[in-house]
Every structure is written in structure tokens, then in C-alpha cells.
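One structure, as C-alpha cells, below. Some questions next.
Other chains of the complex are left out, but the ones given are in their true place.
As written, the chain order gives the labels A and B, with residue 1 at the start of each chain.
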Amino acid sequence: MGNCCNSVVNFFGRQKNTNVRVSLPAVCFVWQIAMIVLFGVFIRYDEESDAHWVEFKQENNITSDIENDFYFRYPSFQDVHVMIFVGFGFLMTFLKRYSFGGVGFNFLIASFGLQWALLMQGWFHSLDPATGKIYIVNWRNAGDFCCAGSLIAYGALLGKVSPVQLMVVTLFGITLFAVEEYIILDLLHCKDAGGSMVIHAFGGYYGLAISWVLYRPNLHQSKRLNGSVYHSDMFAMIGTLFLWMFWPSFNSAITDHGDGQHRAAINTYLALASSVLTTVAISSMSQKRGKLDMVHIQNATLAGGVAMGTAAEFMITPYGSLIVGFCTGIISTFGYLFVTPCLENSLKLQDTCGVHNLHAAPGMLGGFIGAIVAAAASESVYSKEGLINTFDFEGEFANRSPGTQGGFQAAGVCVAIAFGLVGGAIVGFILRFPIWGDPADDNCFDDEVYWEVPEEEETIPPVLEYNNHMIHKHQDM
Amino acid sequence: MGNCCNSVVNFFGRQKNTNVRVSLPAVCFVWQIAMIVLFGVFIRYDEESDAHWVEFKQENNITSDIENDFYFRYPSFQDVHVMIFVGFGFLMTFLKRYSFGGVGFNFLIASFGLQWALLMQGWFHSLDPATGKIYIVNWRNAGDFCCAGSLIAYGALLGKVSPVQLMVVTLFGITLFAVEEYIILDLLHCKDAGGSMVIHAFGGYYGLAISWVLYRPNLHQSKRLNGSVYHSDMFAMIGTLFLWMFWPSFNSAITDHGDGQHRAAINTYLALASSVLTTVAISSMSQKRGKLDMVHIQNATLAGGVAMGTAAEFMITPYGSLIVGFCTGIISTFGYLFVTPCLENSLKLQDTCGVHNLHAAPGMLGGFIGAIVAAAASESVYSKEGLINTFDFEGEFANRSPGTQGGFQAAGVCVAIAFGLVGGAIVGFILRFPIWGDPADDNCFDDEVYWEVPEEEETIPPVLEYNNHMIHKHQDM
């Protein structure tokens, strides 16, 4: 059938060359070898994962191995790991014939991305000038976190690009991420625990800009495959639920030990719960007879977690978290109902998974919510030490006031969006070169292009059953 | 097809109004706003999640952030979170055309339920009389735990009620839960770590009583949809396995730090393993040629965890745990074979998921096992301090003997069952008002009623393949 399918395309003379037999292995091999070389030059164990830990412990009067950062971070890290590979991966399996590509290419680019992210983040954040080495990996920097932006961008491109293009999107995406994160977190000294700005707003707009440059005027020719079937919607729900459940770990994974991590988890937990109810409400209101739409349930329910990314570690109060979830559930569902069709028709922007509604808009919103909550911080609410702790008002930032912090937070949102839009436009133009093996407009959303797909599910069993019945009849005779 | 389906019902004049376009959004919005208001009035961060933690640590001579309850509880909490949303959700996807409803409505009601549970439990357990506030959330009280009873009740009602009715079931279910839990744990001073009594016996009988009141004499008209298909059984196995794997976390989530949490996890782990073998044995014995029935594997294998809910933190011994699992695996499988059909035919009680066999009966049994093990406790086995610690024989209960404790434990089981039956009957009558949008008898177990269901899975690909073959033939000519 694979052949046959390609022949069809030939027959109508619209063939694009989707052969990636040289380019995909070449990219994988060369880039992986580059990773090995760069890791060899730059990356070493840090003191908590080095065998010198025994001595380090004695020198620093650490009484128990449980003080090793591993025990503070590893459970949260594993939750984030599940979000990246099962969460994002399965969320993108909703298309009837692009489930292999959804989960498989996500697997590929996240595996590359986490290595590249360890390097990029290391260069910007933890390069030891004395030795020229990066000491990894306390799990707060682990690469998964930094991949998320590129995986979000994949959501906008799902079904319309080749795996080689996705590798390029990831390479540039993580590079841009590391730069904008350095500007936002280090230079502007913003706080962004769960990455509303640096991950979601950036990743969302990055993907949208790429998709806008790669506009396909005849994508309607693939319309028959641009939808779900009953069981592909169920697979997508696996992704949704693992994202939803572990989002409190995502937003709390890199916050301060103790109350910061505790509070970030609670706030996210509440915002997500609230999002579910308003998503259901709007979805039901928008359809005839109040029927729910799986697209909304799979996506908009997560908007509360996105919007809580910056403010999660602040004292936003439990009811404040509920309000954030309440509003973003509504906004995100409205986005799926009205904004996505509008983007496609007016702006010529095709956004397969609706990342605008799930990541870009709620991420931007979350950044501004964070700015407001930061500006409203006070010693009476946080305590003197708590305020310093939460916002790291130390060193050169010791005299910054909460109000100023709020201003810088708002500036951070703009930086993230600018990086997303400009970076995405440039990467989009790079991807328009006719060398990447992307599919033709009538060949999108189809696993046949890049995967050996097994024979149709239902051809064999019915025949079998038929034969059995026939034989059975013979026996009865 | 959605329209068409509704028209059919019209045609035969059996139409019930399943339009929830007003009621479902109204319930979601109003209740969520109520949550926000009540959280605003009552709920505050506790000292471990408040920014004052830095000071609290100093005042209480806490030397390390790792002593924050977050690090004791969060990994177990996340496991419970997975059980509630993926475990319960996917366990209910086994029906061929009610998978959206199974996992989707579970998502909705658990998201509402956990908020309401934080309030209800807070009022009863942790309202500070001085300030009139509830200080959440150390993770032992997190709302997930308290939702479980209502999700169990959903199992009995699966496919036969509207989402609005489920919200009502959850609202009352959690209210009743909080009251009976207060009576059993605080007034009777019972121990019930994994909730054999307060969650499973209560939740099971609550669901059964509702289902009994809502008896549908013509449910056989939906019989064609009241069964599984191959892949829906596979989705349900995802639910089963995540429940089974994480049950040790469920039963140990709120026990004492240290040995209590450790022991509860071990006992549950062993009981569950034992259940699997006896479930397989009875399932195989009961069918022609020894074939296994997926219904048994999906459900009865979990009975050991239910029955270990009360005794998990006691010194029941490892082999005692195996015996509990051994017996409940048998009992639960027999329940599916004989009790469920009998309930339907004789008692007019339709129990879609068989919650009687998985929750009600094993929960009741687990309560009594707990009573016996408690009554048999002695200082020689527990040590003097261990006995006090395990049963909290402190304050006004300082002089209670293990024998007395056993008696109170048994009384607790009866309270839980009584609350389930009486509460369920009342809620059932409320749900009989013709305003809730529930489906007609011939329209049950069908996602078409409340969901936008995608086109049939197999209509498109075969056609595609056919066309391809045709074109291919043309080419060959």
C-alpha cells in the first residue's frame, strides 16, 4: 500500500520528494556525533553525582545522603519526563492516520533536544570559567524542560512537515530558547517557574510563525485525514491526562526547595481543576444539544496549568489560582471555537493542534498575571525573608522593589513573544528550501509517507470470521 | 449521525430530552464560582506552603527543607492522582461506545469533586476556630482521596446518567463522605488508612443504592452497546494496571511517616499480587475450556487492594496480606459470575461496572478484617510506643484497649454502609426528577448522546484503499 500510495501521487503529477533515506539518517548521525564530541569537551558530573560526593559531604557538613538534590528533584523530574514523552507524544496522536508520526517524531526530537538543551543551557547558566566545563545535571536543569518549547511548536506543524524539518525546528528552537531564557531570567531577573513566558508563549508563537511562513494553500486536499477517529481520540486522552496530572510537578520542578515547591504544586493543581469545569461549560454551550467536543476536553482543560506557569510560586492565594483556571479555561475554549478558524481564513495560518489557544495565548496571559502578582507582593504577605527568597532579591537585585519586578516581568513576556515570532519566521524561511522532504499538500496528515504502516486493521479479521462461518456451516452439513 | 440518532428516538416516540446545553454549563459555572467564593472566604496556605516557611523553619528548629511534608507526601500523592484520573477514568472505558463518557465525565466530576472535598474536609478536620480559616494543603488531605467514593458510585451508573446527574452525585457524595469520615475517624476514632470503610464500602453502597432507585426496566433495549470490543478492553487495562500498581501509594498516602507508610505499602503490594492469581484461577475455572474473561482480570485483581484498605498500616504480617488477597480475589470473581446477574434479576439493581464486587463487598470485608487485626494488636507485636503510634491512643483515647478499638472499627463499617445506602437512596430519588437530561432506556451506553463523536473509524480508510487500488490498476493498464 505504501508504494501504491506514492504511485498515486505520481499519477497526478503532484509528487514532492518525501524520500528521507539519506537526509534523516545523516542528520541523526551527524548531530548525535556532534553531541558526543561537545559533551566530551564540556560536560562533567557535578559534585552531587560525582564519586567525590563522599568527600564533598564531609567537607560541607552534610549529615545525610537525603540532602543530595536527587531526592528533592528526581520525583518531579520523572513526572516532567512523562509529560514530555507520553504527555506531548500522545496528545498529538488524535489524528486518524498520523498517530505514529505524532508520538514517534515527538520521541525523536525530544531525545535530540534534551541533549542539545543540556549544552545550550549549560553554556549560558553553569559554565565554570575556571575549568571551561559544565557541571551537570542537577535535575533542575535537565534537558526535558527546555525541549518543551520545540514540542509545542511541533503541535502547530503536526502532519505538514518531515522529520528532518522537525530536527531543524528543534535545533533552532532550543538555541533561541536558551538565549531568551538567559535574557529573561538572568538579565531581566524575572521569575518564571513553570515557563508561561519562556516555554509556552515563546514555543507557541515560534510554532505559529513557522506555520504561517509554511502556509499551504491547498491543504484542504488532505482534509479527509485531518480529523480523529474514536480510538485515536482515546489515545490522545492518555496524553491529556498525563499532562494534566503532572503539571503541578512541571510548575514546581525548578522552584525553591521547601515552601516554593510546595506552593507551586498547590496553585497549579487548583488552576487545572478549575479549567476543566469552564472548558466543559463553554464546550457544551457551543454545540447543538449541549454535546461536548473532544478537541476542547483534550486541550483547553490544560490551559490553567499554562497560565499558572509564572505565578505558581508566588503567593497568589488558592482562590486566585481558581480564578486563573476559570478564566483561561473559557479563553482557551473560545480560541478553539473562533480564533483557530479565523487564523486559518484571515491570517493564512494553519495550526493543527491549536497551539495558539493552548500555549501562546494562555502563556502570554500567564506572563502578565505573573507580572501583576509580583508587583502586588509585600512583606506583610511574604515575610521579609520570604520575599527575598521568592524573588531572589539578592546581590545586584537586592534593592529591587516588587513594583519594579512586576515591570520587568511584563518586559519578559514581550521578549519571549518577540523571540518566538522573529525566530519562527526565520526558521520558517529556512524550512521552505525544497530539500527537506516535506509532503505535498494532498499528502499531509498521513503516516504512509514516513512510516511502514501495517495492513489495514479490518481486512483480516472479518475474512477470518467469514471463513470460520463457512467452515462451520460445512461442518453442520 | 448525531442528529439522525436523535431523530430515531423521536420516530419511535420514546424521546427523553437529553439536551444539556443549558443545564450542564449552568451547573459548571455556578458551582465553580461558588468554589471560588468559598475558597476566598475559607482557604489559606498552611505554614509549609506559605512564604513564611523560612521563619517557621527557624522558629521550630527544622534544619532541612526536606522535612517539609511535601517531600514525604508528594510522590504518593501523584500516584493517587494518577489512580483517580487515569486509573478510574480508563477502567470505565471498556464499553464499546462509551469510552468518551467513561474517561471524560470522570475527569469532570473528579475536578469538581477535589475542590469541594478540600472545603468539606477542611470544615470538619482543619478549620482553625481562631481565624475561621482552613489551612491547606498538606498533601494528606488533598481532595483526590475524597473524590474516590463518588467515582466508585459512577461505576454503578456508567452509561445510564447524564453529566448533570453525575455532578449532583458528586456534590452529595462528597458531602456525605465528609460527614461519615468525621464520625468514623474522629468520633469513633477508627483507623482507615486506605479507606476500605470510608471510601470503598461507602462509595460502593452509595452507587448501588442510587442505581437501585434509578432502575430501568427496559435497559435491555441498549444491550447491543452494553459490552466491550477488543481495543476498548485494552484501554480499560490501562486503567486497571495504573490502579493496581499505585494502590500501595493509595493505602499508604495518609499513614504515619516512617514505618506506617512503609508497612502499608508492603502489605498492599502483597495482597494485590495474591489477588491476581486467585482471580485468574476462578475466571479460568468458570469458563468453557478454561478461557479467561477480561471483566474479571480488569476488576477482581484489584480487590486485594480494596480489602487491605483498613488493615494496611497494622501489623497484619506479610503472609496475612497474602491471605487477604487470596480470599478477596476469589470472592470478587464469584461476585462477577453470580452476584451481579442475581442483583439485576432479583433485586432490580443494574450495576454497570460491578462495583458491588470490586468495592462494596471487599470494602466491607476489609473493614471487618481491620477490626479483627486491631482487636488482636498487642504490645509484644507493636512495642509500647508503636501501639500508641499506630492507633493514636493519645489524648481522650489514651486508655482505649485494642479490643475496644476492634469493636469501634466494626461499628465504623456499619456507619459507612448505612451512610451509603440511605444517602444513595435519597440522592437517587432526587435524580428521578425529569429535569436532568438522562437518556432513554434504548439510548444508554452511547457517547452520541453527550459527545460529538467522529465519523466511523473504518468508513474512510477502506474507501481510500479501494480508490488507490483502482488508480493503481489504471496505471498498470
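In this section, contacts are C-beta pairs under 8 Å (C-beta built on N, C-alpha and C of every residue); 3 or more make two chains touch, one makes a residue touch a chain.
Computed from a prediction, not measured in an experiment: that's the story for all the values here.
Sequence-identical chains make up the whole complex; the displayed set comprises 2, and the total in this structure is 3 copies.
Just so it is clear, only the chains that are shown with their structure count from here on.
With centres set at the average Cα position, the gap from subunit A to subunit B is 31 Å. Contacts from subunit A toward subunit B in the complex involve residues 1, 4-5, 7-8, 11, 66-67, 71-72, 75-76, 79, 96-97, 224-225, 227-231, 233-234, 237-238, 241-242, 244-246, 248-249, 257-259, 261-263, 265-266, 269-270, 272-274, 276-278, 280-282, 284-285, 287-294, 297, 301, 315, 317-319, 322-323, 326, 381-383, 385-387, 389-390, 456-458. Only residues 2-3, 6, 18-25, 28-29, 31-33, 35-37, 39-40, 43-45, 48-55, 57, 64-66, 68-71, 74-75, 78, 81-82, 85-86, 89-90, 93, 97, 99-100, 103-104, 107-108, 111-112, 114-115, 136-137, 142, 163, 231, 235, 238, 437, 449-458, 460-462, 464-465, 468-469, 471-472, 474-475 of subunit B touch subunit A when the two sit together in their complex.
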